[in-house]
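Every protein chain except one is present and positioned as in the full complex.
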Amino acid sequence: MSKRIDVKDLNVYYGKFLAVEDVNINIDAKSVTAFIGPSGCGKSTFLRTLNRMHEVIPGARVEGEVLLDGDNLYGPGVDPVTVRSQIGMVFQRPNPFPTMSIRDNVLAGVKLNNKKISKGEADSLVERSLRGANLWNEVKDRLAKPGSGLSGGQQQRLCIARAIAVEPQVILMDEPCSALDPISTLAIEDLINELKDEYTVVIVTHNMQQAARVSDKTAFFNIAGTGKPGKLIEYGDTHTIFSNPTVKATEDYVSGRFG
Amino acid sequence: MTSTLTPVRKRSALTKGQLPKAAPYIVLALALVVGAAILALVGFNAFGWGLVSAVLFAAGLVGWSAAVEGARKAKDKLATCLVVGAFLVALLPLISVIWTVLVKGLPGLLDPGFLNTSMNGVTGAFDNKSAEEGAPVVGGIYHALLGTVQITLLATVISVPVGLLTSIYLVEYGEGKALARAITFFVDVMTGIPSIVAGLFAAAFFFAVVGPGTKTGAVAAVALSVLMIPVVVRSSEEMLKIVPNELREAAYALGVRKWRTILRVVIPTAISGIASGVTLAIARVIGETAPILVTAGFATSINNNVFGGWMASLPTFIYTQILNPTSPSNPGPSDQRAWGAALVLIILVMLLNLAARLVARIFAPKAGR
Partner (left out) sequence: MTSTSLTKSQGAGRAGDKVFSGATLAAGCLILAVLFGVALFLVIQSLPAFTAPAEDIQGGEGFLAYIWPIVVGTLIAAVIALVIATPVAIGVALFISHYAPRGLASGLGYVVDLLAAIPSVVYGAWGAAFLAKEIAPAYDWLAKNMGWLPIFQGPASATGKTILTAGIVLAVMVLPIITSLSREIFLQTPKLHEEAALALGATRWEMIRMAVLPFGRPGIVSAVMLGLGRALGETMAVALVLSSGALTASLIQSGNQTIAAEIALNFPEASGLKVSTLIAAGLVLFVITLGVNMIARWIITRHKEFSGAN
């Protein structure tokens, strides 16, 4: 239930502005990959191209290929909606739907697409997804309450439960802990470790310790200056990137000399 | 004891050269007394007393301030007097209108049968009788009430889908497009169309399409829609704009299509604001007189068909009863009916305004704990 991603010669543009230049990267199935780099280096932009979420922003477009187990996301006739149902995403700030209960939030992907589902199936899907997000024990008694009543960390895990309820192949996380306190952050990090048993996880983070703790592989992005495109500088085993990087800029960044 | 070390001063250096705190009250009392005295000379009335006292109060306070505090402070006091005065002046008509409607409208409203009889068969003879012999005032607003409800309902049914869909286009699809800019501009322009022109448009349109002299409730509803659509567009647009983009992205990331996202996530999130905006729009058009006057004609009896025949409405009922009393020689009963209808209309509008506030609160996304 998880697929690998291979990116070939990817350029991302906003209108005429080249935001990310020439990325080549191979992400293994059932692994956690972290994208690190200074602000504005294009790592979040690049992450969004992996499930075509960048298309929500008018004028954004890409050149190149992103292969999901060999299928090009940008191939002719590919529907971005189909792509997104296979590659889920968790955002920087928890964003449960305020009009829906906890249970409906988990079922959102199914219900919003008008898929028929029996009550029994729905119940088991809710429980499975919430257990998968380590949230079941905390909310099982108040599934009918609004999701916005939960704490920030719980809301973020609810969003993860919502993402895995549609049974994606890959889960993208865009700085999922930056709006959370340390304890909630720890809970999410534990969860990421468990998620990789079933899913391919890609996480963007500002926090190098977090990248070191959770990821198997790390990609370092950097930008030469304002107005210049972001680039993938170095990609390798997390251990190597943090202890023995080959590029000077990577070493400077992970040792805290800039960024 | 430390207190003996600091000499007790009457006034701090910081309050030197200021009017005492009670100054406004002293001046007010003086102004009221002097005002009453002046009015007593020319013949007393409450309005004149208030006016003269207010002028005296302002002059007295500003003059005193100028003498003690200097010109700058005096100017400030003058500005305060003017600003507060403006507010009081603005309150006068509001109080006067509501008072007039209550006093003149209650007898009509309390008249038995006022709400559930029409003017069918009510002639000047009846009114002459009630004016000259004290017989009860007959006739009521049932037909007008029905007409208003039908016309407004039809206008709402036309305006809400068009207005809501347009606002969705502007917020969700039109971003940065020239067409969207044009629509926004012309919706703004439409807000300024005089209501009578909207009525003439509907009349001209139906005259051209159906036949000269076509006057029905539906024509009036079209006229009201022209007035209502821009209001609905503007308020819904504002409401859709404040739905956080994060929610849309969350839905897209779950593989939900844009139209389902809009219908199932964006609109439910904004529904409280949209509903309250629609209610306010209804409140705005329900009291419109001119467009109905030129599109639905007058009727004295019940007409349940918006597509055929003249139709009465509350505002046109008020208008015709005042301007063309049922009995020209004894306009009293007509006046009573008109004011009763005005009271009903105001109550309706206020209820709608209240409902808009309640709706906003009830449908608001619950932040449960």
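Order as written gives the chain letters A and B; numbering starts at 1 within each chain.
Operating definition for what follows: contacts are C-beta pairs under 8 Å (C-beta built on N, C-alpha and C of every residue); 3 or more make two chains touch, one makes a residue touch a chain.
Here the structure is a predicted model, which means the values were calculated and not measured.
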item: Touching residue (missing chain; options A:71, A:181, A:194 or A:237); value: A:71
item: Residue of B:22, B:41, B:83 or B:125 touching the missing chain in the full complex; value: B:83
item: Among A:7, A:34, A:53 or A:83, residue touching the chain not depicted; value: A:83
item: Residue in contact with the excluded chain [from B:49, B:64 or B:169]; value: B:169
item: Omitted-chain contact residue, chosen from B:14, B:41 or B:94; value: B:94
item: Interface with the undisplayed chain - residues on chain B; value: 72-73, 75-76, 78-80, 82-87, 89-91, 93-94, 96-97, 100-101, 104, 161-166, 168-170, 172-174, 179-180, 182-183, 185-198, 200-201, 203-205, 207-208, 212-213, 226, 229-230, 233-234, 238, 255, 257-260, 262-263, 283-284, 286-290, 293-294, 297-298, 315, 318-319, 322-323, 335, 338-339, 342, 345-346, 349-350, 353
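In this section, only the chains that are shown with their structure count from here on.
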item: Centre-of-Cα separation between chain B and chain A, whole angstrom; value: 51
item: In the complex with chain B, residue positions of chain A that touch it; value: 51, 53, 56, 58, 81-86, 88-91, 93, 95-99, 108-109, 111-114, 145-146, 148-149, 159, 162-163, 166
item: For the chain B and chain A complex, residues of the former touching the latter; value: 175-176, 244-257, 260-261, 264-265, 268-269, 365-369
